[in-house]
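Heads up: the structure comes next, in structure tokens.
Heads up, one of the protein chains got dropped from this complex, but the rest are sitting where they should.
The block that comes next holds chain A.
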Amino acid sequence: MSGIVLTPRASLESRVDLSGVLPGAGVDFARLPVFHGGRKVALGDLFTASGVDDGRMTIEGGDALLDSVGAGLAKGEIVVKGDVGSKLGFGMTGGMISVKGSAGAFAASEVSGGKIVIGGDVGEKLGAAGDGSRRGMSGGVVVVGGSAGARAGERLRGGVVMIEGDAAEEAATDLIAGTIAIAGKLGANAGRGMKRGTLLLRSPEGLCAGFGDAGVHDLVMLRVLVRRSQELAAFMGASVTGARRFAGDLYSGGKGEALIVAG
């Protein structure tokens, strides 16, 4: 990928907040102000910026100390050839972010559009509401190639979250709407306080006590989902027709559901 390429000048010693470092803005990247630890510095002090800003940006190397990568992205594409820190794509409304490594806490938090693909694991509160916010991710797609930390999808409002590995405890807590597909194992007490929305699972093990078994059903909706979402098609298989349905959290209205589908 061409476009702007950011290459670290040296190993980072403290956290860097990359809020505002977005492709397609037509700015001098080297002069962009960023927070490094408690100090405001120029991006050029930490990274060399090469290439042409054509709406694409590559961060060479990556680092778990890089926070807020792609925060607020509305269009264009960001590729990180390594790990990132917390708040990956925070508040993103469009475009595409691809992280080859792992991401920290609050990845895809409050995203409303676009797509994020993370090759490795993510920390806690994937797609969740940020601190002080009432609603998490409300649109878009997030694919996690590894496993997710605790409370993935907490207060999720919409969109599709796909976790190809395991989800730690209390996934989908207080989930409002949207879809989370978890291919691996589900940690304890999942779906507690879930109001609406859909969990796509391989097994009900790990669901909180508020889920009731509604039986196995032929659901036309599944056929539609796999034709409108390549991620869900990969999860459920293109020929899916049915699922075992659990409704919950029955202690919070019970209009959410966990659908157990074969891979």
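By definition in this document, contacts are C-beta pairs under 8 Å (C-beta built on N, C-alpha and C of every residue); 3 or more make two chains touch, one makes a residue touch a chain; residues count from 1.
By definition in this document, contacts and distances are computed from a predicted model.
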item: Absent chain [UniProt protein name; select from "Nickel-dependent hydrogenase large subunit", "Protein-export membrane protein SecF", "Cytochrome c oxidase subunit 1" or "Formylmethanofuran--tetrahydromethanopterin formyltransferase"]; value: "Formylmethanofuran--tetrahydromethanopterin formyltransferase"
item: Residue of A:75, A:202 or A:255 in touch with the missing chain, whole complex considered; value: A:255
item: Touch with the omitted chain, as defined above, among A:81, A:202 or A:217; value: A:217
item: Residue numbers in chain A that touch the chain omitted from display; value: 139, 158-160, 177-179, 196, 198, 217-221, 223-225, 227-229, 232, 255, 257
